[in-house]
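Missing here: one protein chain of the complex. Every other protein chain is in place.
The first chain written gets the first letter, and so on, giving A, B, C and D; residue counts start at 1 in each chain.
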Amino acid sequence: GSAAPAGSAAATPAGGAERAKEVTVFAAASLTGAFTALGQHFEAAHPGTSVKFNFGSSATLAQQIAQGAPADVFAAASPATMKTVTDASLASSPTTFVRNKLQIAVPSDNPAKVDELKDLADPKVKVALCAEQVPCGAAAVKALGAAGLKVKPVTLEQDVKATLTKVELGEVDAALVYRTDVIASAGKVQGIAFPEADKAINDYPIAALAKAPAGELAQQFVGLVLSPQGRDVLTKAGFEAP
Amino acid sequence: MTLHARLVVTRPAFTLDLDLDVAAGEVVALLGPNGAGKTTALRALAGLVPLSEGEIVLDGHPMHTLAPEQRPIGMVFQDYLLFPHLSALDNVAFGPRCQGASKAEARRTAAALLERVGLADRAAARPRQLSGGQAQRVALARALAVRPDLLLLDEPLAALDAHTRLGVRSELRRHLADFGGATVLVTHDPLDAMVLADRLVVIEDGAIVQQGAPAEVARHPRTDYVARLVGLNLYRGLADGPRVKVGELLISTSERLEGAAFVAFPPAAVALYRSRPDGSPRNLWEARIDGIERHGDNVRVHLEGPVTAFADITPAALAELDLAPGQTIWASVKATETHAYPA
Amino acid sequence: MTLHARLVVTRPAFTLDLDLDVAAGEVVALLGPNGAGKTTALRALAGLVPLSEGEIVLDGHPMHTLAPEQRPIGMVFQDYLLFPHLSALDNVAFGPRCQGASKAEARRTAAALLERVGLADRAAARPRQLSGGQAQRVALARALAVRPDLLLLDEPLAALDAHTRLGVRSELRRHLADFGGATVLVTHDPLDAMVLADRLVVIEDGAIVQQGAPAEVARHPRTDYVARLVGLNLYRGLADGPRVKVGELLISTSERLEGAAFVAFPPAAVALYRSRPDGSPRNLWEARIDGIERHGDNVRVHLEGPVTAFADITPAALAELDLAPGQTIWASVKATETHAYPA
Amino acid sequence: MGAATEHHRTAPARPPWVLLVPALAGLAFLVLPLAGLLVRAPWSTLPARLAEPYVLEALRLSLVTATIATAMSLLLGVPLAWLLARTDFPGRRLVRALVTVPLVLPPVVGGVALLLVLGRRGLVGQWLESAFGITLPFTTAGVVVAEAFVAMPFLVISVEGALRAADRRYEEAAATLGASRWTVFRRVTLPMVMPGVVAGAVLCWARALGEFGATITFAGNFPGTTRTMPLAVYLALETEPEAAIVLSLVLLAVSVVILASLRDRWVSAP
Partner (left out) sequence: MGAATEHHRTAPARPPWVLLVPALAGLAFLVLPLAGLLVRAPWSTLPARLAEPYVLEALRLSLVTATIATAMSLLLGVPLAWLLARTDFPGRRLVRALVTVPLVLPPVVGGVALLLVLGRRGLVGQWLESAFGITLPFTTAGVVVAEAFVAMPFLVISVEGALRAADRRYEEAAATLGASRWTVFRRVTLPMVMPGVVAGAVLCWARALGEFGATITFAGNFPGTTRTMPLAVYLALETEPEAAIVLSLVLLAVSVVILASLRDRWVSAP
């Protein structure tokens, strides 16, 4: 993608701000595909600039920003992680740029014959959910609550990708994951939409950081994400407009 | 328990090639200068060094195809190799345990053996808490504890003090007499060899240079090393009746021989004179003093000249002659004190 | 380079308490039975064992407060402790390198020393490729290479063959004579002690039991251990004019003494008879044969009775008397062969 | 000059600066971040957080699984180390390098690899389930397997190093006393390399205790059965970093106490 040669990049993104124009974006790992594409668009639109991404878990990124990481833009996978950054007055007025909706994921051969949410309550069906502490887990709790279902999962995964892996490998018969993940799995899992998903929608907020070394460019990147072009890329990846 | 072995071990700078036969109950002492291959021979017998060629047959059964632990041997190593993590008692009990004895039984055997080598009170000590001599006695007890058919001893008495040595030596003799196995013993001490061995095998540079009964070897040494070992001056020359020509020197002897021959005489038989004496001794030569050292109650004088020789004289004689290294002197030996035999 | 030391080392089952003075250029041999504390004393001098009490003063400077590496010592260990990862040459060059010599210089020194101990051709060998005797010679060269003020030798000649021993021993003597330092030598070999040492210090069970010039110690042993070392029978008794009462036995001597006294006589002076003889020897007793062993060309007979004694007789006499262990016999010693001195 | 007071120490034993300085630097480097955690820890709320039952549950599970995984690693790993150090077979160098695979593999990938082999549809797992009815994923046994997979190489490699450094002549001496190779191993080799085995076991146990990626991937995360401390820490990190620090400190404190009290006892023996 934006590969600057390793040597010149040894200067920290912060130090490089005046010389080469550089935007450093801290983004949730689930945005990897879409944001990498957007980065290329941005570089094309602003010749002479480069976009550097730091993908990771939203919580880790928030920690790093709190510890003084030289970030320009933060795109989180949950409002809660964004809140830790805004609470520390490191950013103000985040904007929700996409939302993500849950689906039931089942292995492509669907061995447990799952086709609606209440099938997950069957004790013979092995279900994986995300842990409550991570956004997809919180959403799952909400959705199941809305449906009035008691599901006993075999595992509470640390992130949605791990949950999806369990389905892909057939270790569980069903899981609640995001639509984007089902799309990214390229047919290895089947996604089943369910109505209660609307009650548990996860918002992705984005903000330019207060002390952004790249200054103006940070705002411009946020602008690109919020622009129709940005929305287009993101919806192709399975995200929904807010 | 007859041992018949041909041991060939080839190393870059050294070759061992040895025929060794030890009868049941016989004790063979392997003697030789440092680096002659004595330890290598023992290790080959134990299976710790692979044979390049040859065979080891114990009582008609080939043994060289067996792993070391399958050979009915007991071995005392030159540097003991006591297990550092086991007490003296458990070191000795190790072998019997391996042979299937119960723990109590093995310890009983071990305690008895430690008692025999005089270390009953050190049974609980770790090897590092033992003195050198104590460690070697434990190693001896450990090797005896397996009741081997073939006992291999690499300088088993070297670190023992005179007193203990006497006791352990007799004990060892008694033990060797007890069991019908073959014993190969490496030692540097001629006394140990004489007392313990039925036969001496002298090796130099990997090959046998002389073997025979101790007294026979002592009387008729065939190499310098053996001669020094038994404390004789030895020369090889050409005999013609009662004389043997050694280099420039004609040595008169009491025997009459023809052809290649050895002549030997003890250092004590060499008399020294400041000026050329005028007496009966037929063998007289001029020599330079190369060194003087005390030797027991006497003094040993190293002589260079037509032949290299040692002379033992009393301290009184030394004082009287006022000898010093570098000095030239006359040496003589009576023909009756020399001993000649075919080479 | 005068050494003055008081060494006290306390262990659970053993206490060493020794006063040791060695003059400049003097060689003191430390003798004693296994476990007497000889190695412990050397290690205390080297600083490898902490003193419980006492001091070590070399040439007026206290040394016991220094770390081992700061003491001007050279040490040969009983089990060599050659560095396994270095060649023989580099083992010897180690000390000079530590003293600041250049690599080339240190190697030159080392090569010269290896030459002296006759191992020039094994310079490149690793310790594991050396025979036991070769290893000990390298250890000796390594200790000499640091040109120490105080040389500590723990059985430096024990693993050497008779021939090499002679050479290394003279070399060692020459070297010891060369430098003005003090030398403490541990050995079990009375011959080494006699040849190399100016003074013997005999310790038993951590304490000095006798010291003096070698000849003096040899002539007047004061303990069983020393007597055996020098090959004498020794008894302690009560003298009353020309007789000494030892247990039940009255031994006539050629000296006249009063009070506590030692009597000593060589095993060769003991004559044996099958029945009570009727002759001049004044000292006669009945004894039981406890053991018989070859001893050089002779036979050594162990006697139990009112006193324990050894008798050396010729093989011919043995055959004639037809002796066997367990038998009762008469033993006699002429008064002129005994030697009495105050205890 | 008698220096009467100094008698009892002979060597002043001051470590040389050239060793002491890097050693202390290294120590500071390893220990300072811990200080950072201690400074950041929410001491006031600590007792309350510790009282929560899930902490004790996760801690207990961590200690039990790490200990079982270490035992399993000792059982399989010490013989493997012996095989690598003491026998000669074609391809030994390759096998030795393969042993380091689980070290290099990112733990999450390690977990995926374990699923591929031991999972419900895995190469071996399939057969385990149909033949014995054993499923490892999502069970405590699965946690042990994941931890052992990640931690065993540490044991194997450090024990192999210790075996190579050991003096083999003692093994020869044991053979001449009639000891079979197994007896030699058990009664001579093993006791002599015990410090190396203990070091390896410590590494293995500590690594198993801190293991996260492979465990959550292979065994999942369910309170009581598979949620070990590191998993609890990770999840706490998502929402309340303070709680994560507390949990980490608990894990650390317990492991430091256990290691400090056990090790000298094991190590001092030989």
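Descriptive notes on the structure:
Definition applied: a residue touches a chain if its C-beta (ideal position, glycine included) is under 8 Å from a C-beta of that chain, and two chains touch if they have at least 3 such contacts.
As the structure is a computational prediction, the values presented were derived from the model and not from experiment.
Within the complete assembly, A:A29 is the residue of A:A29, A:A121, A:I201 or A:L226 that touches the hidden chain. Remark: the residues of subunit D touching the chain excluded from display are 13, 15-16, 18-23, 25-27, 29-37, 39-40, 75-77, 79-80, 82-83, 86-87, 93-110, 112-118, 122-124, 148-149, 152-154, 156-158, 160-162, 164-167, 180-182, 185, 192-200, 202-203, 206-207, 209-210, 212-213, 229-230, 233-234, 237, 241, 244-245, 248, 251-252, 255-257, 259-260, 263-264, 267, 270. As for the chain not pictured, it touches subunit A at residues 1-6, 9-10, 12-13, 29-30, 32-33, 52-56, 60, 63-64, 67-70, 161, 165, 168, 184-186. Think of the hidden chain as still there; on subunit C it touches residues 46-48, 67-69, 71, 73-75, 77, 81, 83-86, 94-95, 98-99, 142-143, 146, 152.
We take it that only the chains that are shown with their structure count from here on.
Centre-to-centre separation between subunit B and subunit D, using Cα means, comes to 54 Å.
The mean-CA centres of subunit A and subunit D are about 34 angstrom from one another, to the nearest whole unit.
As a whole-number value, the distance joining the C-alpha centres of subunit C and subunit D reads 54 Å. In subunit A, no residue touches at least two other chains.
Taken residue by residue, subunit D touches two or more other chains at no position, since every residue touches fewer.
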